[in-house]
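The structure that follows is given in the form of C-alpha cells.
Only one protein chain is missing from this complex, and each of the others stays in its spot.
To keep things simple, chains are lettered A and B as they appear, and every chain counts its residues starting from 1.
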Amino acid sequence: MTDRTDDNKLNTIDLVNKNLAKRFRAEKRFQAYGIASICFGLFCLVFLFTDIISKGTRGFFYHYMPMEINLDADTLGITDTSDTDQILAANYTAVVKKAVYEEFQASGRKQKKDARKLIAIDATGYKIQGLMKTNAESLINTTITIDVLVDDKVDFYLKRIGNYGEPGKEYFNEQQLAWIEQLMDKESGGLEKKLNVAFFTSGDSAQSEEAGILSAFMGSLYLLLVTFCLSFPIGIAAAVYLEEYAPKNKWTDLIEININNLAAVPSIIFGLLGLAIFLSFFGFPRSTPLVGGLVLTLMTLPTIIISSRAAIKAVPPSIREAAYGIGASKMQVTIHHVIPLAMPGMLTGTIIGLAQALGESAPLLMIGMAAFIPDVPGGITDPATVLPMQIFQWFRNADAGFSEKASAAIMILIMFLIMMNALAVWARKRLERRW
Amino acid sequence: MSFSTLFVIILVGIAVAYVLGRSRSLTIAGRLGGIKSLHSLPFYYGTQAALWCAIPCLILLALWAAFDDSIIRQIILQHLSPEQQNLSAQELSLLLNTVESIASGVSSIQASPEVMAIADRVISLRQLSQTILAVTIICALVLLAAWGWVKVKPEYRARNGVERVFMLFLLTCSTLAIFTTVGIVFSVLFESIRFFGMIPITEFLFGTHWSPQLAIRSDQVGSSGAFGAIPLFTGTMLISLIAMIIAVPTGLMTAIYLSEYANNKVRAIVKPLLEILAGIPTVVYGFFAALTVAPMIKNALHGLELPLISFAIGPLEVSGESALAAGLVMGVMIIPFVSSLSDDVINAVPQSLRDGSYGLGSTQSETVKKVILPAALPGIVGAILLAVSRAIGETMIVVMAVGTAARLTMNPLESVTTVTVQMTTLLIGDHEFDSAKTLAAFALGLVLFVITLGLNFFALRIVKKYREQYD
Partner (left out) sequence: MNDDVLDVADVRAMNEVVQQPVVAKNKITDISEITETVGIPFADNAKMSMRNVDVFYGEKQAIFDVNLDIGVNEVIAMIGPSGCGKSTFLRCLNRMNDTIDICKVTGELNLEGQNIYDPKLDVVPLRARVGMVFQKPNPFPKSIYDNVAYGPRIHGLATRRADMDEIVETSLRRAGLWEEVKDRLHQPGTGLSGGQQQRLCIARTIAVSPEVILMDEPCSALDPIATARIEELIDELSENFTIAIVTHSMQQAARVSHRTAYFHLGKLVEVNETEKVFTNPDHDLTESYITGRFG
C-alpha cells in the first residue's frame, strides 16, 4: 500500500466519472440509431402494405348498373333461333347501344357517342351472347334486366370521388358528368359497387373491366408443379450425396462452391440460360410452364440443397451407427433412417424455395412469359403466364383500370406467399424433432 | 406412337422386369432352401432387372425427344428448292413457321403447293421417326428384360449393383450445380464472343454512348447502333450505391440492436416482421417504386430551391423515373438481407470477448463499436459484398421504375438505365437471334455474371475464413 497507488486510484475513478456523462450520451445515441433503424424497416413494411391494400381492394370491386335490354330479333339480326351460327354472329352490341341511348335519353350523334362511352358495350354484348347460347328461344324478343359493367374510366372516376382533385374527372365532358351524377343519385336501379366475380373466373383481357387472374393463377400452379416435381427429388438427392456419400476431395469442394455461388447469382442470368439452352438449343416451346419450371428448378435448387443439408446434418450420428450396427447397408441407412428423419427440414426448405419461385419474375421475362395469354392453360406445354408476370403486364398497360387490377393481383400473390411461408413455419414447428 | 404413350410402355416394361427378376430370385431361392441362400434380397434382384430396362430406354427416349425435331429440320433444309434456299434468314424462318403450323395441324391456312409439299414431308418424316423409335424401344425392353432375367443367380451381387446405381444417381444430381454453372457460362460466353465479333470489346466496355435501338434492320442506315456500355455501368452503380446507403447502415444497426440490446420478446416479434420484407416479390417492389415512391419523390422535390445547389444549377429537376426512387426501394428490399447476414456474423463473435470488454467497464455501445464490430469486420464486409451483388443483379424494380434512356450521370434525380433493364428490353419480344442487338444482351449478361460471381466468390471466402476463425 504505497502512496502512489492511492493517488492513482483516486485519479482513476475521478477521471472515469468525469467522462461518464459524455459516454452515456453516446450510448443513448447509439441505441437511438438502432431503434430508428428498426422503426424505419417496420415503417416501410407498414407503408408498403397499406399502399398495396388501399389500391388493391379497389381492384376486387367494380361498378355495375342494372339495365333493361330489349332482345329485339330484328336488331339482333336473328331469323331462326335454332341456328347456332346466327346466334353467335348476332349483333349484340346494337341492342346494348339502343338500351344505353334509352337509359340516358341520348339523341343526336354527339350525345349518343358520349353515352356509349359510359358503359362497357362489348363486355355486355358477350354477356348477352352467353345467355342466348343456352336458351335463345325463350329470350328472343323479350326484355331482360341484367347488371351491366360501366366503362373502366367511369369506374376509375367513381372509385375516387371525394379524393383530392377528383382524379379521373378529366376523362369526361359536362354532359357525361351530369349523367354520372344522375346515375349516382338514383334511388334504386342506379349504380352499385359489387365484388368483381369475373376477376377470379376469367383470364387476361385487353379490356380492363373483363380482365381476370384465372389464367395467370393456373399458369403459376403449373409452374410450381413442374418446379416441385424436379427440384424436390433432385435437391434431396444432391443433399444426401453431399452429406452422406461425398468424399472430402477437390471435386466435392467444387460442387459446394458452385452451389453456394449459384445461390447468389442474379436470377436474370438464369433467364439467359433458359433462353439460350432450353429455347434456342433444345427448341422447347416458348412461354410455357415447362421451360419456366426448368429454369426455376435450377434457380431454387441451391436453396433446397442448402436447407436439406442442414436438416440431414441435424440427424444425430447415433441413429446411423445403430443402423449400421445391425448390418444395414449405406443405402438402407439413408433411405430408412436419414431421409425420413430429415424430411420435415427438407420440406420446409422446399416450401421456402417454391415460395421464392412463385414470386420470381426476372428469369421468366427472358423466356417470354410476359405475354398476353387470355386462355387458361390446360397443361405444362401450353403457353401461359404467371401471377408476377400478369402483374407486370397490367402495370405496363396504360389504361386506367389495369393498375388497380395489378394491385389486386399483388394482394392475391402475397396472400399465397404468406400461406406458403406459414405452411413452412408450421411444418418446422410441428414436424421437426429436436435431439 | 407419341412420346407419352412410349413413356407409359417403358414404365410397364420396367414393372414387368421388376416382377420377373424378383419372382425368379424367389424361385431359385426356393430350390436352394430359402432366401438366405441368395446374396441379396429378392427386392434387389427385381430392382436390378428394372434398372437395366429403365436406364437405356429412358436415355434413348430423352435423346430422341431432344434431337428429332432439329434433325428433321436439317433434312428439310437440305431438300429445299434452290429459290427457297436463297431466301433471307427472316423469310426462311417465316416459311419454316408456316410449315410447322400446317404440319402440326394448328392452322388450316391454304399455302402454296411447294409449302404444302414440305409440310407433307415433315409429317411423313415425323411418322417415320416415331415408328423407328417405338420399334427400337420395344425391342430393347424385351431384350433387356430377358437379359436381366437370365442374370438372376444366387451368387449374383444384386444389392451392390443397385447401391452403386443409387449412388451414381445421387452424384449426378449433385453435379447438376456444376452443369448449371457451365451452362450459364456457355450460354453467355458463346453469344458474347459473336457479339464481340461485330462490336469491338473495347468499344463495348469503354464506350460512353448506348443506343442499340438503331439496329433494328440490317440494311438500315447507321444500323450498327451504339454499344458503349459505360452509361449502363454508371447507372447500375448509382442505383446500387443509393440502395447500399439505405440498406447497410439500417441493416447493420438493426442487426446490432436485435442481437445486443433487444430482449427475446422484441427479437421474436421484430425479426420475422422484417423478414417479410425479404419475402415480398420484386415485382411488388417495382410496382411500389414506380407508382408510389417515384411520384412522391417528384412531388416533394421537384422545383425545390435548395441553397447552394440551386445557386449552381437552379431549381431541382426531378424525373418521374428517378434513380433515387428505384435505389430507395431496392435499399428497403435489401435491409433484411444485410441484417440477417450481419446478425449471423455478430452472433459468431464469442461471448468471451464481450465479457472481456464489459469486465473493463465499457458501455454496450463501446463494446459494439470497439470490440464486436472490429472482430466481425471480415464477416460484415462479406455480407455487404453479397448485398452489393444482389443490388447489381436486381431486375424487376429497375425495369419497372427507371427508364431505358442511357444517360451518363451521377445525379440521383435524373432517370438512368441499368444493365439488367437493357438486357430485358433487348430480349423481350421477337427478335432475330443473330442481331447485334440481342447478342448485346448476352454480352451484358456476361459482364453481370462475371462481376456478381467475383463478388460472391470473394464474399463467401471471406465469410468462411471468418467463421473458421471462431469455430
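Throughout what follows, a contact is a pair of C-beta atoms (placed from the backbone, for glycine too) under 8 Å apart; a residue touches a chain by one contact, two chains touch by 3 or more.
Keep in mind the model is a prediction, meaning the values are calculated, not measured.
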Selected from A:T12, A:Q105 or A:S280 as touching the chain missing from the view: A:T12
Of B:S174, B:T282, B:S357 or B:T420, the residue in touch with the unshown chain: B:S357
Listed residues B:E191, B:D343 or B:E366, member touching the removed chain: B:E366
For subunit A, the residues touching the chain missing from this view: 1-2, 5, 8-9, 11-13, 15-20, 23-24
Residues from subunit B at the interface with the omitted partner, ascending: 263-264, 350, 352-363, 366, 370-371, 374-375
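Heads up, the rule we're going with is that only the chains that are shown with their structure count from here on.
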Inter-centroid spacing, subunit B versus subunit A (mean Cα positions, whole Å): 20
Residues on subunit A engaged by subunit B in the complex (per definition of touch): 16, 23-24, 26-27, 29-31, 33-38, 40-42, 44-45, 48, 51-52, 55, 233-235, 237-238, 240-242, 245-246, 254-255, 257-262, 264-270, 272-273, 275-277, 280, 282-283, 298, 301-302, 305, 329-331, 355, 358-362, 365-366, 368, 370, 388, 391-392, 395, 403, 406-407, 410, 413-414, 417, 421
Footprint of subunit A on subunit B - complex, ascending: 66, 69-70, 159, 162-163, 166-167, 169-171, 173-178, 180-181, 183-184, 186-188, 190-191, 249-254, 256-258, 261, 270, 273-274, 276-277, 279-284, 286-288, 290-292, 332, 335-336, 339, 361, 363-366, 368-369, 386, 389-390, 392-396, 399-400, 420, 423-424, 427-428, 433, 441-442, 445, 448-449, 452-453, 456-457, 459-460
